[in-house]
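Beneath this line is the structure, given in C-alpha cells, with notes to follow.
A single protein chain has been removed from this complex, and every other one stays in its place.
Order of writing sets the labels: A and B. Residues in every chain begin at 1.
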Amino acid sequence: MKIDPKTFAKDYQLNICIQCGTCTGGCPVKFRSPLNMRRLVREAHLASDYASLFKRPELWACTTCSTCSLRCPAGVKNVEFIMGVRNYLANKGEVPSTIRDALENTFLQGNPWGRFRDRRVDWAKDLEVKIVGEAATETLLYVGCAPSYDPRVQSVSVALVKILQKAGLDFGILGKKESCCGNEIRRMGEQALFKKLAKDNTNLFKKSGIKKIITISPHCFNAFKNEYPDLNLPVQHYTQVLADLIEARKLKLSHDLDLRTTYQDPCFLGKQNLVFDEPRKILTSIPGLQFAEMERSKQRSLCCEGGGGRMWAEGETKGTRNGEIRIKEAVALGAKVLATSCPFCLLTLEDAVKISGSAGQIMVKDITELVAEAL
Amino acid sequence: MKKIGVYICHCGTNIAAGVDIDELVHLSGKLPGVKIARDYRYLCSDPGQDLIKNDIRELGLDRVVVAACSPRMHEMTFRSVLSAEGVNPYYLNIANIREQCSWVHKEREKATEKAKQIIRAAVARVLRQEGLTARKVGIKPSALVVGGGIAGIQAALTLSNEGVKVSLVERSPYIGGHMAQLDKTFPTLDCASCIFTPKTVEVARNKNIELFVCSEVTDVNGYVGNFSVTVKKRPTFVNTARCTGCGDCVEACVLKKGVPSEFEESIAHRRAIYIPFPQAVPLKAVVDKESCLLLRKGKCKKACVEACKAGAIDFEQKEEVVEREVGSIVIATGYDLFDPRLLPQYGYGVYENIFTNLQFERMASPSGPTRGEILLKDGTVPNRIAFLHCIGSRDENAKSYCSRVCCMASMKQAHLAKEKTGAEIYEFYIDINAFGKGYQEFYKRVREEGVYFIRGKGSEIYKKDGRLIVEAEDTLLGTPVEIPVDLVVLGAGLTSRHDAESVARIFGISRSVDGFFMESHPKLRPVATNVDGIFLAGCCQGPKDIPDTVAQASAAAAEVMSLASRGQIEVEPITASIDPQTCAGCKLCIEICPSSAIDFLEAKGISVVNEALCKGCGACAAICPSKAAKQNHFTQDQVLSEVEGLVT
Partner (left out) sequence: MNIAVCVKRIPKTAEADMFIEKDGKDIKKDHLVFALNDWDGYAVREAVLLKEKHEGEVTVFTVGPDESKEILTRCLAMGADKAVRIEEPPASDGNRIAKVLYQAIKDQSFDLVLTGVQAEDNGWGQVGVVLAQMLGFAHAALVTHVEIAGDRAKVKRELEGGIDEVIELKLPAVLTIQTGINEPKYISLAAILEAEDKEIKEVGTEEIGFRSDESVDTEIDQVLFPPVTKMAEILKGNPEEVVTHLTEILKKKKG
C-alpha cells in the first residue's frame, strides 16, 4: 500500500484552496501549536519533497474536530488531508511512540488502551445485561473502549444500562467480542487497521442478527454512521434514544436535581453530526435543573482536544488547554455542573477541573449520570 | 427539378484542418438534386456570400445547403443571402461540420466520412423543406416595469421620456428599493437619497408613468408586443387621494411597541400603520394587515382613524385587480440579502452588536433610528469595529459566486464609521474587489485613513469578557488572531429574491444556477431573456453596483424602445399547425403544450394552434396520434429524410 503524496493535491482538493485562512482562524489548537492548516495545504500543494514537511510534530496536534473542513468556502478536504498524511506516515512507521502503542494495542487486544480483552465486560458483571449471541435481541448497545475500560467512564456505561433497563428497552452488548470501532484509529492514520476493524465489526454485527445500534461515544456513532462502508444499519447516539424515550414518556424523571448546569457540545456529535437538540431536551426535562447555554455552543463549541488521537499524543501543544478555558467559561456562567455526552470530553474536562483548581466549584458529569440521578 | 447548391466552408483551418474539403466537394456534387458544389475559405464573408448569390442568380438555384459552423452562428446570415436573391429563406439548410465534426474529432479520415454523412443528410432534408413566411406582429408602444428600485425607476423614466406609456408595479409601499436604505454611496460618497429623490419625485409626477405601489403582477399572458398582465393591488386601508402623509396616525397607533421595520432592516420598530421613511414616494401611510390589531383580532379603539384629520383611513378598502396591455416588460425586482443566520459560526442573531451591511447603512443614515450615529445596543460609541467580508459569498456552504459590491460597500462603511466614531477599524477580507471607476482610488483612500486590512476571512465570532472576539488568521503574516471588538458588520452577499422561482414562472423566464434571472447570452445579450419582449435590469439578473444597474436599466429601456419604435416585428414561422381535417379533437396536444398555445374550438371539436404563443417545440406534433399536428420546418418527412441521409 504505497501512498504517493503527489496525489494529495487531487485527492483532497488542495489546488482549490484560495488561502483565505478560515481554517486556521477557526482551529481549536491554533494558539497551542504551530499547526497552521492553511499554510500546510499550500506547502503540500507546491511541495516536491514531502519528507521534512510531514516530519513536523504539530501534525499530531490536530484533533480532527473538522471545523476547518466544515467551514472551508472553497471545498478543500482539510481533515481528510491530515488523515491522509498520517496514513502515509503510519505506513512508514513514523508515528509518535504513544500513537504507536495505541495502534499496536488495538491490533492485539481490540482497544487502544492495551487492556486485556477478557476484562472488557467487567464493568457490567452485576448488571444482568444481555450478551448478544447468548441471548436474542435486535438492539445493540455498542459500549466502546473508554466506556468499557476507563474507571471514570465506566460509571457512564453503568448509568446508561440502568436507564435503558428502567425504560424497558430490550438491548444487549457484545461483551468480550466487542472490538474498537476504529474511529480514532482512522484518525491516527492506520487506514488498513480501520478497514479491518470495520469489516470484522460489520460481519460481527450482521451475524448477530442486530437491527439497530446505540452508541455511548459520539466517536463510535460517527464511525458507524458515516465511515463504515457496508454497515447499512440505523445508528443512534444514546442522547437521541433518551430524548425519544422522554418524549414517549417511557422514562420518568421524578427526582429533583437543583443544579445550574451547562453543556459541552462534543465535536463528533454536534458540529459534525448536527445532534444539538436531543441532549438539551434531556437536560431541560430533568426537574429542578437550570440549564444555561455556554457562550460558544452548538456549532461554535470549543473542542476539548480529546479527538484525533489526542488522547494518546500531545502533538507538542503548549500552554493552557482548551479544557481549562471551557471550565473557566462554565464557572463564569455560574454553573455547578458541566454536562457532556462524550467520554473524551468527560475525561479531558474533568482533568481540566483538577488542573485549574476548580474542583470545589464545578463538576463534570455525563448526561447519563444526571439522568440516572433524576430517575 | 430541384436545384440545390452545396457550399462547403473551410472556416480558415477550423474545418479544413479536420476534414478533407476536396472529398466533400466531390461527394456533394454527386448527390441527388445538387446542381453545384463549391468550397470557399470563409463563406460568411462578403465575397463568400456573393459567391452564393451569384450562383442563385445565374444557375437558378432554389435550395442551398451550407456546410460550415453551427447554425447558431450564421443561419440568419445565409437566410438573408437567399432572401436577397428572392428565394424563400427557409429553403436553406445548415450542415454543421465544425462544432459537430472537425472540432471534436482527431482522426481526419473518420471525420471526413462523418462530414460526408452530415452533408448527405442535410441535402436529403433540404429537398423536403417548404417555404415559410414570417409572421408580422404589431408592437404596442407601452411597457410594464416590474419593481420600483433604482433599476425600475431608471427604465421607467427613460421610457416615459420617449413617450412610451409605462406601468410601474412595486411590491412595497414606496419606490426606491434598497437604494433608498443606503446612506452614502461609493466611491463618490454621494448621499443615496439626495441623488435618487429627484428621480422618484419625477416618477410620481410623470404623466406617462402609472405607478402601482403595494402591488404585484399575478399573471402574464400573450407574446412579444402584446402582453396582457394582471396586477393585484393590496389594500393599504388608506385612501391615497386623501392622505397627506402628515404622520398623525402613526403617532396615535396603539401598537406602541410595534413590529420590526422592514425598511430599518429590523434594527428599529414601526407601528401597524406607518410611513416607510420621511422622503418616501409616495408619501402615504400604509396599514400592515399582519400587525394591525383591528384587522387581525377585530378589536382596536382605532386611534388612527380618530387622529386622521383628512379622514383618509378606510378599513373597508378592498384588494383591486387591474389588467394592462403592454408591448414589453422590464423585470427589475432587485435582490434579497443573504441571511447570516445560515452560518451559525458568526453568532448573528445570538449576540447583540453584530449587524449586516444593510443594517449598518440604516444606522449610518441620518434618517435612520440612530440619527446617523454608529452606536452599540447600549447607546455607547464603539471603540473598535470589525467588517467581515464574504459572508455567504464565494462559499460552497452558502452561495458560490462573488457578490461584487460588498467589498466596496464594506470599505465605504469603514470610512463612514471611522469618520463618525474615530474607532479602530478592521477589515477581514480574502481579496479586495475594487474593479470600477474610482474604486481602487477609494481603496487607497480608506487605507490612508488608517483602516486595518487583515487578509483572512473571519472564521468565527464568540463573546469573551463582554467583548465580541473575531477569530481569523492574518494569512499575510501567517499567524492566527483573535481580535476583540465592540461591533461587527457582516458583509452579507446579494442573493436572488426569496420568491424568484414563482416570479420566473409567472413571466416564463429562466433562472441561472446562482438563482438570479437568466439573460439571453452572458456576453452579448445581457438584458434580454429567453422570452421575446421581456427584459431584465438591475440586481435581479445578478449582483451589481448602482452605475451598472443604471446602465443596464437604460439598456433594457433601449431594447424596449427599439421594439416599440419599429411598430411591428417579424416572428419566426417555425410554429406548429394542426390540420383541421385530420384532427380528432383528442386534446392530447393541449395537455402537453408547455406554452399553452393551443386552443380548443368547441364548435368544431378540433384544436387549433395560436401561432403567436407557439414556441415551436414540436411536442404536439410528437404526441398527436393522428399526425394532424405538424411542426413547421421540422415535419416528420423532413426529419426522417435527414435520418435516411445519415444512415444510407
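Note that in this section contacts are C-beta pairs under 8 Å (C-beta built on N, C-alpha and C of every residue); 3 or more make two chains touch, one makes a residue touch a chain.
Values in this document were obtained by computation on a predicted structure and should not be read as measured data.
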Q) Which visible chains touch the chain that is not shown? A) A
Q. Which listed residue (A:Arg56, A:Lys166 or A:Lys196) would be found touching the missing chain in the intact complex?
A. A:Lys196
Q: Return the single residue from A:Gln109, A:Gln236 or A:Thr317 that touches the missing chain.
A: A:Gln109
Q: Over the whole complex, note the residues of chain A touching the chain we left out.
A: 1, 90-95, 97, 99-100, 103-104, 107-109, 115-119, 190-193, 196
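Going forward, only the chains that are shown with their structure count from here on.
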Q. Which integer distance in Å separates the CA centroid of chain A from that of chain B?
A. 48
Q.
Give the list of chain A residues in touch with chain B in this complex.
A. 18-27, 30-31, 36, 38-39, 67, 70-75, 295-296, 298-300
(Q) Under the definition above, what is the set of chain B residues touching chain A in their complex? (A) 344-345, 347, 390, 394-398, 430, 455-460, 462-464, 471-475, 478, 480-482
